[in-house]
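For this depiction, one protein chain was excluded, whereas all remaining protein chains were kept in their positions.
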Amino acid sequence: MTPEEALARARLTLPGPHPTVANYAMAVRTGSLLFVSGHGPFVDGRPEHIGTLGAGLSVADGQQAARVVALNMLGTIKAELGELSRVRRFVKLLVMVNATPGFTEHHRVADGATDLLVTVFGENGRPTRSAMGVASLPLGFAVEIEAVLEVVTSEAQA
Amino acid sequence: MTPEEALARARLTLPGPHPTVANYAMAVRTGSLLFVSGHGPFVDGRPEHIGTLGAGLSVADGQQAARVVALNMLGTIKAELGELSRVRRFVKLLVMVNATPGFTEHHRVADGATDLLVTVFGENGRPTRSAMGVASLPLGFAVEIEAVLEVVTSEAQA
Partner (left out) sequence: MTPEEALARARLTLPGPHPTVANYAMAVRTGSLLFVSGHGPFVDGRPEHIGTLGAGLSVADGQQAARVVALNMLGTIKAELGELSRVRRFVKLLVMVNATPGFTEHHRVADGATDLLVTVFGENGRPTRSAMGVASLPLGFAVEIEAVLEVVTSEAQA
């Protein structure tokens, strides 16, 4: 089963390219690593999932936002690599949760992203990870996530 | 002197495996790099060093928390590599300090971690580093740290 088939089986549709809101690249390849910029929970090109964990948004809300962000990252990665099967494994996620000082469930919010990646890529979708509560995020997003992946290079398929 | 001997000389004991509180890997190898997930100050498997720098916790408290986190990371790295001597060098730490808006001593808190790494690995334990104050952390931790290391690979010992 390819990652695309796993997405279809989970009834998930990859979004189009993530809007670029400023002067940066969405993804950069260096050697066998692919660095992916911080993504936000855009839905149909519009910012959604605005708000703060611990002040209005529940853990379930945050998990849904993290899931949307992960799906947006997959859209960027697919556009970059052509086929998601060229992902060898997710290496690292940095999960930035827009959260109050008293919030303590960032790791559960972040599972919204990694659960999706494991659904699509199996064990290769389980990365190292840090989750933290930030004071604020661009456009008021509830969650922002950046990633590092190992990809299959055309030069070395090993 | 091996890193393990340096630890013993400093009367430090490596903890067992760090509890995994959510869906992610504690460490992932890619090429000669080892990415290590954000670790917290667990002691004997229980979360300790809970609180906020600038609101109850002193710089010395934060340094102790950072030291505990670094020791926990070494436990994970030892479990991953077998021997700490397979660490070629620490490349990067991201030090997330649970801190109030007015706090300004994050770099001193972070020294609690890097001082320990330099004790154990010498110059190879001195990484690049960012220290910052976050709004909140999982389980209320005072400090969370993630790392990137260069390791000796079996394929290329150069």
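By letter and in written order, the chains are A and B; residue numbering begins at 1 in each of them.
Simple rule for what comes next: a contact is a pair of C-beta atoms (placed from the backbone, for glycine too) under 8 Å apart; a residue touches a chain by one contact, two chains touch by 3 or more.
Since we're looking at a predicted model, the values are computed, not measured.
Looking at B:Asn23, B:Ser37, B:Asn72 or B:Thr114, the residue that reaches the missing chain in the full complex is B:Thr114. Of B:Leu33, B:Ala65, B:Leu84 or B:Ala142, it is B:Leu33 that touches the chain left out of the display. The omitted chain makes contact with chain A at the following residues, 21-28, 30-31, 35-38, 52, 94, 96, 100-101, 134-140, 144, 146. Mapped onto chain B, the footprint of the missing chain covers residues 31-33, 54, 89, 91-94, 99-108, 110-111, 114-115, 118, 126-135, 148, 150.
What we mean here is this: only the chains that are shown with their structure count from here on.
Our note on geometry: chain A versus chain B, Cα centroid distance of 24 Å, whole angstroms.
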